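Below: one structure in structure tokens.
Missing here: one protein chain of the complex. Every other protein chain is in place.
Lettered A, B, C, D, E and F in written order, each chain numbered from 1.
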């Protein structure tokens, strides 16, 4: 996995947006688009989670490989090995597609 | 249920707004409208809930199938299999209709 | 009670504003008005309450049938069976009239 | 006590501002004025108090009959039986006069 | 003590600003001035303190008679028996002069 | 280590941005740039961490020598022995490169 090299910190999640057309088990899935931005993505790396006020670690709610739905706004663009990824906070990811 | 595929995260609730006219047990119910938006909806999927400061999971207060009253503003439009749904935070849903 | 059908969520309280003139045990009570809005109301339905940071349920401080004094601003209009009600947060209700 | 009828909610305190001139044990006391508003008042009714994050009830720090000093701004005007009162949050009352 | 009559509430502290020139043990002390306001003052009355989230009383950190340094801004002017005092929150007082 | 002299306080992290071209084990790595600012950096000193509401020390999540990805904005420029460093809060560092 090329991205074992980059470890997001705290509750950040590194995702790669779907290509224009992604063929899934259920047939061709035209990704959800908004203002030209593809809102579906795959989780490629996750941080350890954040620490709550009691000092306990709060794991993130998605795992590597999950297909998720991103909010229209927010996220930080990150270039790794010349590919474009995005960092989102776990709490900002809207939901995930359960196969 | 077509929507088992999409699982909202945290305390988010996926709803589908009523059609213009919905026939219920008690007869025809003209949905509450505000600026053309239908404010009644059916819950189609719910997230696991949010975690409070003590680290305990706080379940959402509605369940799949509930008929709820939405606030006029807020909510995120989500297209799934070419149908239009909306994501609301559990705390923003005003109330539910108890048959 | 026509309003058993609508259950406010969390710490919301459903109220119905007094009519222009309401006859009470103590004689005619001209409701408190501000900018044409009647500020006295009757509680018709209450939510379960809100959950504090420790995860304990915090019940609302009014019950169905209470006569309450509403703040001048705030509240969400809700039409139920063609009648006009208002939703307020429990914490925004100023006080109640103890017979 | 005419005001047993109105019970402020949470940590609200119902007060009646001094008249222009109030004769007290210590002789005539010209009330503190600011922009024409009398800032001294008598407490006529108090709420049960507010609930802190641990769920414990936090009683208000003044009682009926106390003479208090009000802040220049804030407060909600309330008419009861054709008399003018004001509702303040307990935490906004500046101090009280200890005889 | 003339000011036993006024008891500040919560964590408020009643102070009297130094006169233009105050003679202290160590000789004449020209008070610190900023925009004409004397920033040194004597504590004349203190509130019981504020209650933290656990419900414990948090005493104020100054006592009657302390010489303190006030911030340039903030504070509420209070006239008592025709003299001018100021109310500050305990947390806003910058420091105290330890003889 | 020249920088044992400067100890960041609380949860601050002192970093030195990569030079224009840094040769690493995996070959030449052109650092990520944004508006002329190099976003990769090496951690040169870390603070003890911050204290959470329970009074427990929360260590920072990076250590001296880590290669990290900085956010585009924020950070405080610090000159030490004529070299330019930057101070970031631990929580603002986006991620680290795991060799």
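Assume a contact is a pair of C-beta atoms (placed from the backbone, for glycine too) under 8 Å apart; a residue touches a chain by one contact, two chains touch by 3 or more.
Because the structure is predicted, anything quoted here is derived from the model rather than measured.
Participant: Counting the whole assembly, list the visible chains that the omitted chain makes contact with.
Facilitator: E, F
Participant: Quickly run down the residues of chain F that touch the omitted chain.
Facilitator: So the residues of chain F touching the missing chain come out as 4-10, 12, 14, 45, 47-48, 51, 53-55, 76, 78-79, 87.
Participant: Suppose we count only contacts with the excluded chain; which residues of chain E make the list?
Facilitator: Output for chain E: 32, 52-54, 56, 58, 61-62, 69, 71-72, 91, 93-99.
The definition used in the following text is that only the chains that are shown with their structure count from here on.
Participant: Say we pretend chain B isn't there, which chains still hang together?
Facilitator: A, F | C, D, E
Participant: Moving only from a chain to one it touches, give the least number of moves from chain E to chain F.
Facilitator: Contact-graph shortest path, chain E to chain F, evaluates to 5.
Participant: Compare the two sides of the chain B and chain C interface and say whether they are made mostly of the same residue numbers, over half shared, or of different ones.
Facilitator: Counting shared over all numbers used gives less than one half: different.
Participant: What angle, rounded to the nearest 5°, describes the rotation that places the Cα atoms of chain C on chain F?
Facilitator: 155
Participant: Counting in whole Å, what is the centre-to-centre distance of chain B and chain D, each centre being its mean C-alpha position?
Facilitator: Distance between chain centres, rounded to whole Å: 44 Å.
Participant: Using mean CA coordinates as chain centres, what's the chain C-chain D distance in Å?
Facilitator: So the centre of chain C lies 24 Å away from the centre of chain D.
Participant: At least two partner chains per residue is the criterion; list those residues in chain A.
Facilitator: Chain A, residues with two or more chain partners: 53-54.
Participant: What graph shape do the protein chains here make by touch: line, ring, star, complete or other?
Facilitator: Here the contact pattern is a line, an open path with two ends.
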